[in-house]
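A single protein chain has been omitted; all remaining protein chains appear in their positions.
Read from first to last, the chains carry the letters A and B; within each, the first residue is number 1.
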Amino acid sequence: MRRQIHRAPIAVATALLLGVFATACSTEDPTDGGTGSDETTESSESPDASESPTEEVEWFDQAVYDEQFDQRSATFEGDSETPYLQYIDGEMTDTSEFKSDGAKKACFANASISNPWRQTGWITMNQQLKALQDDGVISEMETRDAGDDDNTQIADIDYFISEGNCDAFIISPNSTAAMTDAVERACETGKPVVVFDRGVQTDCATSFIHPIGGFAWGIDTAEFLIDNLEEGDKVVALRILPGVDVLEQRWAGAEKLFEENGIEAVDYFTGADPTEIKKIVTDELAKGDVQGIWMDAGDGAVAAIEAFEDAGADYPVMTGEDEMTFLRKWEETGLTGLAPVYSNFQWRTPLLALEKIFAGEEVPKEWVLPQTPITEDERADFLEANDGMPDGHYAKFGGEDLPGYPEVWQERQIP
Amino acid sequence: MSATTDHTSPSAAEPREPRDSVRRRRAARPAGAARRLDSTGLIYLVLVGVIAISVVLTGMEGRNFFSQGNIWAVLTAMSVLGLIAIGQTLVILVGSLDLSVPYVVSLATVIAAGGMKGLDANIAAATFNALALCALVGLVMGLLVSLLHVHGFIASLGIGLVVSGYLGTNYQGSHGSAAPGLRLLGRSGIAGVIPTAFVILLVSALLVTLLLRYTRLGHHLYAIGGNQSVARMSGVRTALPVITAHVLCSVFAGIAALLLLSRTGVGSPTIGSQGRYDLLSIAAVVLGGTLLAGGKGSVIGTIGGVAIFAVLDNVMGVMQVNPFLKDFVRGFVIVLAVAVYARRSVVRRPPRFGASRPVLPVPSSKGDPA
C-alpha cells in the first residue's frame, strides 16, 4: 500500500521533530535572561524574578537567608499569649487617615482553600470574623476564592474594586509576581490593603503579614537533622511542587546546610499525595539505607513513616509539620522528630489588623509573625490541646479563644 | 470486524476502507446551515436562561448583573477560555482532541515574557517566537495524529507531559516580564464595558467561522471529522486538515497565553494548569453543541458554551458559593446541559436515524487501518 511505504520515513521525521522540539526549547535558555520587575520588596517571599531558567534556578538569597536566620531569635513585640498579634519591631504604617467609626466591610481575595493548611486557616479566619462582627468592627466580609488561579484572582480583585463597595481589602496572593499589578490597583483606591501569606512585589500595602519565612523553616529543619545525623547520612527530601516561592525557599535554605555539613540529600516532588510519597520512600529504602526524612510540608508525612515500617527499616530522623496527623504518628512511633511550623494563626491577623487600622492605630509595614517549631518536649501539650481535632488540623491554629471553639474546627465547617 | 462489513466491501482499489459508500455523500458535505442554527439557537436559549437566573440571584445579593464592572468581569472571564475553546473546537471537529493546551499556554507565557524582558521593542519578536513555538508543538501533535495514527487523546496527553516536564525542569517560578504595551492592552477596553481581550475573541471567532464555512479547508475539517475514510475516498487529503487544526489550536492557546500575560505581567510555568483549560475547554466545546466525535459543530456554539460557564462562575462568585460546591455545580450543569442537546438531536431525527451511540471513537487512530 502506498501509505505503508511512506510510513517509515514519516516515523523517523516525527521522531526527529520531537527531538528538534526538545532542543529548540533548550537552546532558548541562554537567551532568556529576563529582567523581571524592578520593584522587589524586602519581603522574604519575593523570589528574584529576573533569573534565567537554567537547570539550577537559584532560589537561594543570602541576604534574605541571613535576615531570617536572625529573625528566628529576634524579640517579638506583644504578648506571647496572642502570637497572632506579635511582630518584630520595624517600620510602622501610620493609619490615622483610615480612622473612622462604625462597622466596615472587608473584601477578601483568597488564593484557594485547596490544602488542609489553608482550610484550617480559613475556618479560623471566619471565626475571627464572627468575633469582630459581634464587636461591631466588621459588618461583613465578602470573599472570592480564586481556586489556585492567578487569572481568576486578578479578576476577583478587579471585581472588588469596581463592584464590591469595600472599605478594605484583604489579599492572600496566589503567586508573587503575577498579583503585583492587581494589588497596586487595590492600593490606588486609597483604601487599606492587607496582604498576607505569600507576598507581592510592591510595598503599597498598608501591612504585609507573614511568618518569618521559608528560609527559617529550612534552617530549623536542616539544623535539627544535622544535629541528629552523622556526616554522610542520607536524607530524602519530600517536596510538594516546584515553583512556589514559600516552598522553594524552605528547600533552598535546607539544601545549603545539608551540603555544608556533608549530608547526602535527594529531593523529590510528591504533589503531597501519600501514595506517591510512600512509593518514593520505599524505592529509596530498596536502594539503600535512609537515615533522615525532610519535608517542605508535613501533609502526607504518615505515608513516609509507614514506608519504613512496611520495609522493616529503622525509623528515620524526621521533620514534618504541625499537622495533627504527623504529631500523632510522631508520638505513636517515638521517632526522633521536629514539627516545623508555618504559623497557621496568621489567618487571624489580617482582620485584627483591619481593626487596628480603622481605630487609627499604627500597624507594622511588614508584620513578621513568630514561627517556632514544635519540639518533642512540647508535643504532648499540643496533642492534648488539640484532642478531637481531625488529622488535617494544624496544632498552631491559634483560635482557642474564638467563638465556636472547638466544635467548628472539629467538624471542619467550611463556610 | 463484523461480518456485515464483508458483504459490502468490494475489493476495490482501496480495499482497506471499502465501506461507507452510502454515507460518503452525507459525510463529505459541510454542515448544513439550517440545522446548525437550530442547535446554536438552543444553546443561546440556554444561555439566556442562565443569564435570567443569574440576574435574579445577583439581584438577591443586592447587586446588578448588568453593571459595568460585572459585565467586564464576565467578558474578561470568557476571553482566555474562549480563545482556547475556539482552537479546541477545530481539533474536535476534525475528530481529535487536545489535552496539551494548559502546558502550551504556560510555555507560551514564559517564552513570551522571557523574550519581552519588559520592553515594548521586543513585543513583535517575542510574540512571534512564542506563537511559532506553539505552532511547532501543534505540528508535532498533528503529525502524530494524522500520520502515525496516534489517538489525539494520547498524542496530546503525551506532548502535554513532555512540555510539562520541560517547564518544570527549566522554569521554577515566574519568569520574564511582559512589555508595558502588552500590559496596557490587558487593561484596555471599549467604554469600560468591553475588554479588548473580548474583542480579540470575537474577531477570532468570526475569522474561524468564515474559515469553516467558506473555505475548502473548513469543509474538509467537517468531512474528516464526520468520517475520515469517506473523506479520503472523496479525494480529501486528510493529513493536512488534521495537522492544520492542531497547529491552529496550539496557536490559539498561544494567543490566549498572551492575553493571560497581559494581565499577570509575568510568565508562569503553571498558569495553564491553574486554569484547568484542558478539560474546561473540551467541556465548553461540547456544551456549545459540537459533537465530541467530530464532524458537527460551530464556533458560535462554542462561544455560547464558554459564556454559559462564565456566567455560571460569575453568579457563583457573587453568591460566595463554597469553592468545593462550585465544582459540584459545574459538573452537574455540564452533564445536564449536554444531555438536553443530545436528547434533542435524537428526538429531532427521523426515526430511522434515531438509535445511535454517542461514543467517542475518534477516527484518527483507527479509522485507517492501513
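Everything that follows uses one rule, which is that a residue touches a chain if its C-beta (ideal position, glycine included) is under 8 Å from a C-beta of that chain, and two chains touch if they have at least 3 such contacts.
Keep in mind that, in the parts below, contacts and distances are computed from a predicted model.
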From "NADH-quinone oxidoreductase subunit I", "Chemotaxis protein CheY", "Probable glycine dehydrogenase (decarboxylating) subunit 1" or "Autoinducer 2 import system permease protein LsrD", the hidden chain's UniProt protein name: "Autoinducer 2 import system permease protein LsrD"
Omitted-chain contact residue, chosen from A:Lys130, A:Lys279 or A:Lys365: A:Lys279
From B:Ile111, B:Ala130, B:Val230 or B:Ile271, residue that would touch the chain that is not displayed: B:Val230
Among B:Val50, B:Val150 or B:Ile271, the residue in touch with the chain that has been omitted: B:Val150
Residues of subunit B (touch criterion as defined above) contacting the omitted chain: 1-9, 11, 15-17, 19-23, 26-32, 35-36, 95, 144, 148-151, 153-155, 157-166, 168-169, 222, 226-230, 279, 282-283, 286, 291-293, 295-296, 322, 324-332, 334-335, 338-339, 342-343, 345-346, 352-353, 355-363, 365-370
Contacts of subunit A with the absent chain, listed as residue ranges: 7, 11, 14, 18, 113-116, 119, 123, 242, 266-269, 271-275, 277-280, 282-284, 286-287, 299-300, 302-303, 306, 310-311, 325, 328, 390-393, 411-414
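Criterion: only the chains that are shown with their structure count from here on.
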Mean-CA-position distance for subunit B and subunit A (Å): 34
Partner subunit B, residues of subunit A touching it in the complex: 1, 3-4, 7, 10-11, 13-14, 17-18, 21-22, 24-26, 28-29, 32-37, 47, 49, 51, 53-55, 57, 59, 112-113, 142-145, 147-152, 154-156, 158-159, 161-163, 174-181, 242-245, 248, 269, 414-415
For the subunit B and subunit A complex, residues of the former touching the latter: 16, 63, 67-70, 72-73, 76-77, 80, 110-111, 113-118, 133, 136-137, 139-140, 143-144, 147-148, 162, 166, 168-177, 183, 260, 263-271, 274-275, 317, 320, 322-324, 326, 368, 370
